[in-house]
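Here it is, the structure, as C-alpha coordinates.
A single protein chain has been omitted from the complex, and every remaining protein chain is retained in its original position.
Take a look at chain A:
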Amino acid sequence: MADWRPSLISAVCYRDPKAALTFLEAAFGFELVMLIEDGEGNLVHSEMRFGDAAIMIGSEWSADHKSPASIGGKNTQTVHIKIGSDVDAHCERARSAGFEILMEPETQFYGDRTYRARDPEGHIWTVGQPVQAVSREDAEAVSGLKITGWI
(Lines give C-alpha, C1' and ligand atoms only; values in the text may rest on other atoms or scores of the structure.)
Protein backbone atom coordinates (compact mmCIF):
# COMPACT_ATOMS: atom_id res chain seq x y z
CA MET A 1 0.00 0.00 0.00
CA ALA A 2 1.13 3.51 -0.69
CA ASP A 3 1.55 4.27 2.92
CA TRP A 4 2.40 7.50 4.69
CA ARG A 5 1.12 6.14 8.00
CA PRO A 6 3.31 6.57 11.09
CA SER A 7 4.39 3.56 13.13
CA LEU A 8 2.05 4.21 16.02
CA ILE A 9 -1.64 5.04 15.56
CA SER A 10 -4.38 5.30 18.17
CA ALA A 11 -7.76 3.81 17.33
CA VAL A 12 -10.46 5.55 19.36
CA CYS A 13 -13.95 4.12 19.93
CA TYR A 14 -17.19 6.07 19.71
CA ARG A 15 -20.87 5.21 19.97
CA ASP A 16 -21.45 7.58 17.07
CA PRO A 17 -18.16 7.63 15.16
CA LYS A 18 -19.54 9.66 12.27
CA ALA A 19 -20.47 12.44 14.67
CA ALA A 20 -16.94 12.18 16.08
CA LEU A 21 -15.43 12.74 12.63
CA THR A 22 -17.35 16.00 12.47
CA PHE A 23 -16.53 17.31 15.93
CA LEU A 24 -12.88 16.27 15.77
CA GLU A 25 -12.48 18.17 12.52
CA ALA A 26 -14.24 21.19 14.01
CA ALA A 27 -12.25 21.14 17.25
CA PHE A 28 -8.78 20.05 16.19
CA GLY A 29 -8.63 20.39 12.42
CA PHE A 30 -8.16 16.65 11.92
CA GLU A 31 -8.62 15.86 8.23
CA LEU A 32 -10.60 12.83 7.09
CA VAL A 33 -8.46 10.74 4.74
CA MET A 34 -10.40 7.48 4.71
CA LEU A 35 -13.99 6.49 5.46
CA ILE A 36 -15.67 3.22 4.68
CA GLU A 37 -19.42 2.81 5.19
CA ASP A 38 -21.54 -0.25 4.55
CA GLY A 39 -24.86 -0.30 2.72
CA GLU A 40 -26.71 0.85 5.84
CA GLY A 41 -24.43 3.82 6.31
CA ASN A 42 -22.60 2.30 9.28
CA LEU A 43 -18.99 3.30 9.69
CA VAL A 44 -16.74 0.29 9.04
CA HIS A 45 -13.38 2.07 9.18
CA SER A 46 -12.06 5.60 9.17
CA GLU A 47 -8.80 7.45 9.46
CA MET A 48 -8.02 11.09 10.06
CA ARG A 49 -4.73 12.81 9.56
CA PHE A 50 -3.12 15.56 11.61
CA GLY A 51 0.34 16.80 10.64
CA ASP A 52 2.42 13.69 10.12
CA ALA A 53 0.25 11.60 12.43
CA ALA A 54 -2.93 9.61 12.02
CA ILE A 55 -5.82 8.47 14.16
CA MET A 56 -8.49 5.85 13.52
CA ILE A 57 -12.04 6.64 14.58
CA GLY A 58 -14.12 3.53 15.08
CA SER A 59 -17.34 2.21 16.51
CA GLU A 60 -17.88 0.04 19.58
CA TRP A 61 -17.18 -2.89 17.33
CA SER A 62 -16.79 -5.60 19.96
CA ALA A 63 -17.94 -6.19 23.52
CA ASP A 64 -14.49 -5.04 24.68
CA HIS A 65 -14.35 -1.82 22.67
CA LYS A 66 -16.31 0.93 24.37
CA SER A 67 -16.68 4.66 24.31
CA PRO A 68 -16.39 6.44 27.66
CA ALA A 69 -20.06 7.30 27.07
CA SER A 70 -20.85 3.60 27.62
CA ILE A 71 -18.65 3.01 30.67
CA GLY A 72 -19.52 5.84 33.00
CA GLY A 73 -17.14 8.34 31.45
CA LYS A 74 -13.99 6.39 32.29
CA ASN A 75 -10.95 6.69 30.03
CA THR A 76 -8.37 3.92 29.78
CA GLN A 77 -6.09 5.90 27.53
CA THR A 78 -5.89 9.46 26.31
CA VAL A 79 -4.42 10.93 23.18
CA HIS A 80 -1.98 13.81 23.37
CA ILE A 81 -1.75 16.35 20.55
CA LYS A 82 1.42 18.36 20.04
CA ILE A 83 1.04 21.63 18.16
CA GLY A 84 3.55 24.27 17.09
CA SER A 85 1.75 27.50 17.80
CA ASP A 86 -1.08 29.30 19.58
CA VAL A 87 -2.39 26.71 21.99
CA ASP A 88 -4.76 29.26 23.49
CA ALA A 89 -6.57 29.76 20.18
CA HIS A 90 -6.58 25.98 19.75
CA CYS A 91 -8.35 25.68 23.08
CA GLU A 92 -10.98 28.24 22.08
CA ARG A 93 -11.64 26.33 18.90
CA ALA A 94 -12.17 23.13 20.88
CA ARG A 95 -14.50 24.93 23.27
CA SER A 96 -16.52 26.31 20.34
CA ALA A 97 -16.83 22.78 18.96
CA GLY A 98 -18.58 21.65 22.13
CA PHE A 99 -15.61 20.27 24.06
CA GLU A 100 -15.58 20.74 27.82
CA ILE A 101 -12.34 22.38 28.91
CA LEU A 102 -11.18 20.48 32.00
CA MET A 103 -8.00 22.53 32.37
CA GLU A 104 -7.44 25.91 30.75
CA PRO A 105 -4.09 26.49 28.95
CA GLU A 106 -1.29 26.65 31.50
CA THR A 107 2.48 26.64 31.14
CA GLN A 108 3.94 23.50 32.72
CA PHE A 109 7.27 23.11 34.51
CA TYR A 110 8.64 21.09 31.61
CA GLY A 111 8.16 23.95 29.15
CA ASP A 112 4.91 23.03 27.37
CA ARG A 113 1.78 25.12 27.53
CA THR A 114 -1.06 22.62 27.72
CA TYR A 115 -4.80 22.28 28.13
CA ARG A 116 -7.11 19.35 28.65
CA ALA A 117 -10.54 18.87 27.08
CA ARG A 118 -13.34 16.31 27.12
CA ASP A 119 -15.14 15.60 23.88
CA PRO A 120 -18.91 15.04 23.62
CA GLU A 121 -18.54 11.27 24.20
CA GLY A 122 -16.19 11.64 27.15
CA HIS A 123 -12.76 11.05 25.60
CA ILE A 124 -10.19 13.28 27.27
CA TRP A 125 -7.60 14.92 25.05
CA THR A 126 -4.50 16.83 26.07
CA VAL A 127 -2.96 19.44 23.83
CA GLY A 128 0.48 20.93 24.29
CA GLN A 129 2.68 23.50 22.66
CA PRO A 130 6.38 23.74 23.54
CA VAL A 131 6.89 27.34 24.63
CA GLN A 132 10.25 27.32 26.43
CA ALA A 133 13.35 25.19 26.65
CA VAL A 134 13.83 23.82 30.17
CA SER A 135 16.93 21.93 31.28
CA ARG A 136 16.58 18.65 33.13
CA GLU A 137 18.21 20.19 36.20
CA ASP A 138 15.73 23.06 36.25
CA ALA A 139 12.78 20.74 35.74
CA GLU A 140 13.97 18.50 38.56
CA ALA A 141 14.55 21.47 40.84
CA VAL A 142 11.10 22.92 40.20
CA SER A 143 9.19 19.66 40.37
CA GLY A 144 11.14 17.71 42.95
CA LEU A 145 11.00 14.72 40.61
CA LYS A 146 13.81 12.50 39.38
CA ILE A 147 13.79 12.67 35.60
CA THR A 148 15.41 10.14 33.30
CA GLY A 149 15.67 10.43 29.55
CA TRP A 150 15.33 14.19 29.22
CA ILE A 151 16.21 15.23 25.69
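Quick note on the criterion: contacts are C-beta pairs under 8 Å (C-beta built on N, C-alpha and C of every residue); 3 or more make two chains touch, one makes a residue touch a chain; residues count from 1.
Convention: contacts and distances are computed from a predicted model.
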Report summary line: Complex minus one chain; that chain's UniProt name from "ATPase", "Hydrolase TatD", "Cytochrome c oxidase subunit 1" or "ABC transporter ATP-binding protein" is "ATPase"
Query raised in the report: Which is it among A:Ala11, A:Leu32, A:Ala69 or A:Val134 that touches the chain not included here?
Result: A:Leu32
Report summary line: Residue list for chain A contacting the dropped chain reads 1-4, 31-41, 44-45
